[in-house]
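Below: the structure, in structure tokens.
The complex appears here without one of its protein chains, the remainder shown in place.
Lettered A and B in written order, each chain numbered from 1.
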Amino acid sequence: MGWRAAKRSFHRYWQLYLLIVLPLAYFVIFKYIPMTNAVIAFKDYNVVDGIWGSEWVGLKHFSAFFANPVFWNLVKNTFLLSVYFLLAGFPIPIILALALNEVRLRSFKRTVQMVTYAPYFISTVVVVSMVILILSPRIGLMDRGFGFFGVDAPNLLGDADYFRHIYVWSDIWQTAGYSAVVYMAALSGIDPSLYEAARVDGATRLQKIIHVDIPGIMPTAVIILILGVGNIMAVGFEKAFLLQNPLNLGKSEIIATYVYKVGLLNADFSQATAVGLFNSVINLLLLIAVNFAAKRVSGSGLW
Amino acid sequence: MVTDTMLQIARKNEPKEKARHRSTRVKDSGVDRLFMVCVYVLLVTFLAVVLLPLIYIVASSLSSPNAVSSGRVWLWPVDFSIRGYEVALSNPQIVTGFANSLFYTVVGTIVSVTLTIAIAYPLSRKDFFGRNVITAFIVFTMIFAGGLIPTYLVVQKLGLLDTRWALIVPGAIGVWQVIIARAYLRNSIPESLYEAAEIDGASSLRVLWSVVLPLAKPMIAVVALMYAIQQWNSYFDALLYLKSDDLYPLQLVLRNVIILNTQTGTLDTATMMERQQLADLLKYSLIVISTVPVLLIYPFVARYFTKGIMVGAIKG
Partner (left out) sequence: MSILPRKRAALLAALSLAALPIAACSSSSEKPAASASQTGATELTVFVPQNANQDLQASDFTKLLSDKFKINFKFQTTTYDAGPAVEKRQISLASGDYPDLYLLISWVDQFNRPELLKLSKQGVILPLNDLIAKYAPNIQKALETNPAYKALATAPDGKIYGLPQWNDCFHCSYQGKLWINTAWLKKLGLSTPKTTEEMRAVLQAFKTKDPNGNGKADEIPLSSSTVDMVLPYFMNSFIYDPESSEATVPTLARNNGKVQFQPVQDKWREGLRYVASLYKEGLIDPGAFTQNRDALKVKGDNADAVIVGAATVLHPAILVTLGQKDGRDEDYDAVPPLTGPDGVAYTSYRPASTPGATFVLTNKATEQDQIAAIKMLDYIFTDEGHLQGEFGKEGVNWKKPDSGDVALNKDVKPLFKVIPAAPDAPPSNTAWGALTQYNSTRAFRDAQVQPTDIYEPEGYERRLYEATKVYEGKEPKDQIFPFWNLWLGTDVASEAATLQTNIQNYVTQSNLEFVTGKKNIDSDQDWAAYLEGLNGLGLQRYLQIQQQAHDAQ
């Protein structure tokens, strides 16, 4: 768009430009001003000299992190855990929403919706505690199940290969209902005439889902997927940390838990910020890439 | 006015929708019936998987601590006891905490939704100059977060510390919500509607108020729900920004109950053990206490997820 288009837009939407002033001010004040703090990743931060007065050390903290022998393993663990969650966690809320959308029994529909979104409010500590109770040898549900057939249950918690499954599926258990709400809203925004047309064509329910519902929620789904990709390296520390044990450490040690552990011995703001910045840069690159791809494939992206 | 007429058309559409449903119900073919069986099986399975652990939590919260720790509680309370609830609810701050949380949730949600729409709507307009740059500008803040200390300093400089606004303003707009709202507005409101309004001579704000907002109810409901939940669940900001305990939200009060019962520096070991047991028990009753209010608002939100709100008749 050229300058003329801009002028026309300002002229036509001057009210809307006024409208966005306040939200934009919010982003500047509460997001961009604190963001300048990231320069401490390039400094040896000390509280007396403050952010700007601290000594400039360039890429010291980054090279220290890259030179760490466990660096690649941490990046790999973080990335794989997150990608797995994204791939598994993405379709399930959609399926749930599509299925709920078919249900005509209102009370049943409401019950399922309410119950499935309740786990979202359970604290991570309790969720992990329940997971360990269920999976622990000799006490858990798993054990009772296998014991029924007279076999010893495998100790999934002690097998590093199962860590990601346990993490991801317990997360899906907790968030699928909540995440489905967005798709429920998107489904209700679909143009009813499309259903009408599908009915006239004699479409089955499944065909209606494939040709009306899915295309209808696709833009929302694509956006959610893109935003998810933009958060890949930002896996939180709490849940992985609580699920950690010496036997799964090879796969359960992610960047966040590692930084936490090192911080217990020596809290170094500059180093922690450098690691955070590294994650952000990766996220940004992934986001730009996936946005580009989405625009190519589906014609819609974030910008 | 044309816009009003259009809304009338939209409203008239609703009963028609219901009629359509009635007619399809009769015409369910064999394939469809089989399909519906699959849908119900899927949903019932999912319901069970989610429900059983929830029942376990409720049952545990109503059992004696020993029954829980010995693994005797499963889906029904054992040694029925409401001690966990008594301890939690006897906390003198619980009532103010609840009232505060209600305030933060209601006011916070109103502020957040207003600001979110104020930015999401302009960005959803296809010929709004600068929308891509602004979107990128916003998304960038999702990826590069400032961190705790500098954000605190901003809140401090603005004089928000130890005021109710400290819990409402710093987290007022969520990038995720803005982007979702924008996507909804862009995809669900036909361009033809804007064109019609334009011909009608309606100003941009007028279009937003009388055309867009009524049609965006499902989206507003969802975004409001998300902000409300976020506000209701949060305690960390309160810990950082508030000093006066009469401003504390419920979650912080409840958390203090747990902290009080797990960290007991100077007590003798016997009391410590007792407290520990109580904390184990509280873990479950606190979940119930803090979750029930948010669950209750859900049906009100779900009301807006019914089909037929969208104008179907208008085609470009």
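Here, a residue touches a chain if its C-beta (ideal position, glycine included) is under 8 Å from a C-beta of that chain, and two chains touch if they have at least 3 such contacts.
Bear in mind the structure is a predicted one, so any value in this text is a computation, not a measurement.
S.K.: Where the complex has a chain not shown, which of A:L22, A:V115, A:L133 or A:L194 is the residue touching it?
M.R.: Among A:L22, A:V115, A:L133 or A:L194, only A:L133 touches the chain that is not shown.
S.K.: Taking the entire complex into account, which one of B:V49, B:V95 or B:V133 touches the absent chain?
M.R.: B:V95
S.K.: One chain is left out of this view; which of A:N155, A:S193, A:Q207 or A:S300 touches it in the full complex?
M.R.: Missing-chain contact among the listed residues: A:N155.
S.K.: For the full complex, which residue in A:A5, A:V21, A:V70 or A:A293 touches the chain that was left out?
M.R.: Touching the chain that is not displayed is residue A:V70.
S.K.: Could you tell me which of B:T114, B:Q156 or B:S192 touches the chain that is not displayed?
M.R.: Final answer for the missing-chain contact: B:Q156.
S.K.: Give me the subunit B residues in contact with the hidden chain, please.
M.R.: Against the left-out chain, subunit B lists 65-66, 69-72, 90, 93, 95, 99, 148-149, 152-153, 156, 236, 239-240, 243, 253, 255-257, 259-260, 263, 265-266, 268-271, 273-274, 276-277, 280.
S.K.: Residue-wise, where is subunit A in contact with the chain that is not depicted?
M.R.: Residues 46-50, 64, 68-70, 129, 132-133, 136-139, 155, 157-158, 242, 244-250, 253, 258, 261-262, 264-269, 271 of subunit A touch the chain that is not shown.
Throughout what follows, only the chains that are shown with their structure count from here on.
S.K.: Calculate how many whole Å lie between the centre of subunit A and the centre of subunit B, each centre taken as the average of the chain's C-alpha atoms.
M.R.: Here subunit A and subunit B have centroids separated by 17 Å.
S.K.: Please output the residues of subunit B touching subunit A within their complex, sorted ascending.
M.R.: Those in contact with subunit A are residues 13, 17, 20-21, 24-25, 29, 31-32, 35-36, 39-40, 42-43, 46-47, 49-51, 53-54, 56-57, 71, 115-116, 118-119, 121-123, 125, 127-147, 149-151, 153-154, 158, 169-170, 172-173, 175-176, 178-180, 183-184, 186-188, 190, 203-205, 218-219, 221-222, 225, 229, 233, 283-284, 287, 290-291, 294-295, 298-299, 301-302, 304-313, 315.
S.K.: Quick check on the complex: what are the subunit A residues that touch subunit B?
M.R.: Touching subunit B from subunit A are residues 1, 5-6, 8-10, 12-13, 15-17, 19-20, 22-24, 26-27, 29-38, 51, 95-96, 99-100, 102-104, 108, 110-123, 125-126, 129-130, 133, 139, 173, 176-178, 181-182, 184-193, 195-196, 199, 204-206, 219-220, 223-224, 227, 230-231, 269, 273, 276-277, 280, 283-284, 287, 300, 302-303.
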